[in-house]
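For this view, one protein chain was removed and the others were kept in their places.
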Amino acid sequence: MPEPKIESEIMRISWGPQHPMSGQTRILLDTDGEKVHKIIADIGYTHRGIEKVLENRTLIGGIIPIERMNMVDSSNIGIGYVTACDKTYGLEVPERAQWIRSLICEMGRINSHLYAFGLQAEATAYFPAVFLWTTIDREVLLDLFEELTGARWSYNHFLPGGVFKDFPEGFEAKILEAVQYLRRRFKDYWNAMIENPMFEMRCDNVAILEPKDAIRLGATGPVLRGSGIPIDMRKEEPYAAYNSLDWEVITEDACDIMARTKVRFHEIGQSLNMMEQIAKEIPEGETRARFSPFSRAPEGEHITRVENSRGEMSIHMWTDGTTNPYRVKIMPPSLRNMYVFERLAELSEIVVADIPVVVNSIDPWYLDSDR
Amino acid sequence: MSNLSDFISSFEENYGKLVESVEIFEETRASIIAKRGSYIEIAEILRDEYGFVIPIAGGAIDYPEENRMEMNYYLDSPDSDFIVIYRVHLARDDLVLPTMTTVWEAMSFHERETKEMFGIDFEGHENMVALLLPPDWKGGYPLRKDFKGEGVE
Partner (left out) sequence: MEQEEQASRILENVPGASLAYKLVDFIDGWSRKYSIWPIHLVTGCCSPEFMQVSGVRFDMERLGVLPFASVRQCDCIMVVGIVSRKMADRVKYLYEQMGEPKYVVAVGACPTGKGPFYDSYSIVAIDEYVPVDVYIPGCPPRPEAIIHGMMELQDKIVKERRLGKIE
């Protein structure tokens, strides 16, 4: 029989907002059989116009919308905005308040990395057990948050000049108990995810991002540190209490998906060490500097850079002498990492079945990139 | 260049005439205001000679009373402990600039967003499609100060 004439054509698949693993975005894949030629990220499904909304709020009232930019890790965004407010008003934050700010930021970082593990385990090995483990382990942290700040998710606990309230009675003992519990669970997660042969098969040497490409394309956060480059805003421009705590920047050299997962694992370990140090060694003192909420901000512009769990977040604030800011420019980490994700199809060989694993290793949060 | 004052003195000495001003903005921030004529040339010098290879972001701001807009690019380098903000002033009725994607490829998303929020045209950009707003947006530039609502000119 004569052979049929086989031609290859490019087909465009739309992996849309209604899908169990896609998140709140649409990604278009140009494929030819199994190989992906081009990735196009169609973001903007959660655009709220936060930059315009902040122009109609006072400087202190703006803390509420901006913490809802990233619900899982809201403290690491709130601290960027509040540090910019501190610089604008020229306030000196007392030391105990800086240590409490660091504690809330590190707890948020652990929360966010556990969430990333749950999604990654479900995408890589269809392992809903690990996802359900993370829901119960995050409840331990959410209970601590509720006792300290009153809310489970977006705390709004930072104020220009300090924090809202001090620790309740006996809180340091509860922090140490939570740290011990999470350290025991850390070993379970390591065995389930890193020592698992299915993970090794799907994650080793897949989606390699060389160091020079990571720098040139503007990668940030664990994506950049998984390619061996030690840039972390907590060491570059220290804010809160990071100068007084004992920790180090984690990098891995393998540049693939497994390296980025290992970076997140070891960052959780560093955060647990920092929580223990804070609970044992926090200095006494006041928790708030004197500040009047409706005072007018002096004219000027200030830039703040903080380390979110997904990378570097910067805020550039212009003020003009009234109670509202003139313009707030937010530079989120996920927007930079989405550009890296688009170029990964050209830099390394990716097949269609790898795409959910690759997306979850980049760990974007679309509410962050769309603002 | 790892030190801010070394950078400022070296830049002013060699290229001070090709830009409008170079100044220290905060403790670890340098601000360079460029002239329209040598805009891309100075960007290439910052990337090649001074090592500012990491593109952080790009954004604009609107000053309607002074009848101008300002376009900012934020740049970082792995060896330095400061960042550079590279700015240019534009008149409000002449909002055209050459694209920075020839120098730093990752500025592509930021230029797309600035075009739909402020209306600044970037000549030579390969993929100028709406990034955040819906594709049937009926007009108006949201982040300008005189924006009154969708579809209202």
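For reference, chains read A and B in written order, and residue numbers begin at 1 within each chain.
Everything below uses one rule, namely that a residue touches a chain if its C-beta (ideal position, glycine included) is under 8 Å from a C-beta of that chain, and two chains touch if they have at least 3 such contacts.
Computed from a predicted model, the values in this text were never measured in an experiment.
For the options B:L18, B:L90 or B:L133, the residue in contact with the chain missing from this view is B:L133. Interface note: of A:Y81, A:W99 or A:Y115, the residue touching the hidden chain in the full complex is A:Y115.
Checked against the hidden chain, the listed residues A:R68, A:R183 or A:H266 yield one contact partner: A:R68. If you put the hidden chain back, the residue from A:P2, A:P20 or A:G90 that touches it is A:P20.
Across A:T135, A:N191 or A:T322, the residue that sits in touch with the chain not pictured is A:T135.
Residues of subunit A in contact with the chain left out of this view: 16-20, 23-24, 44-50, 52-53, 56, 64-65, 68, 70-72, 115, 118, 132, 135-136, 138-139, 142, 152-154, 367. Annotation for subunit B: contacts to the undisplayed chain at residues 133-134, 142, 147, 149-150.
Quick note on the criterion: only the chains that are shown with their structure count from here on.
Chain centres here are Cα means. That of subunit A falls 26 Å from that of subunit B.
Per the touch definition, subunit B reaches subunit A in the complex via residues 25-26, 28-29, 53-57, 59, 61-62, 72, 74, 78, 81, 83, 85, 104-106, 108-110, 130-134, 142-143, 147. For subunit A in complex with subunit B, the touching residues are 43-44, 47, 49, 51-52, 215-218, 229, 231, 236-237, 301-303, 305, 312, 314, 316, 318, 327, 329, 331, 335-336, 338-339, 370-371.
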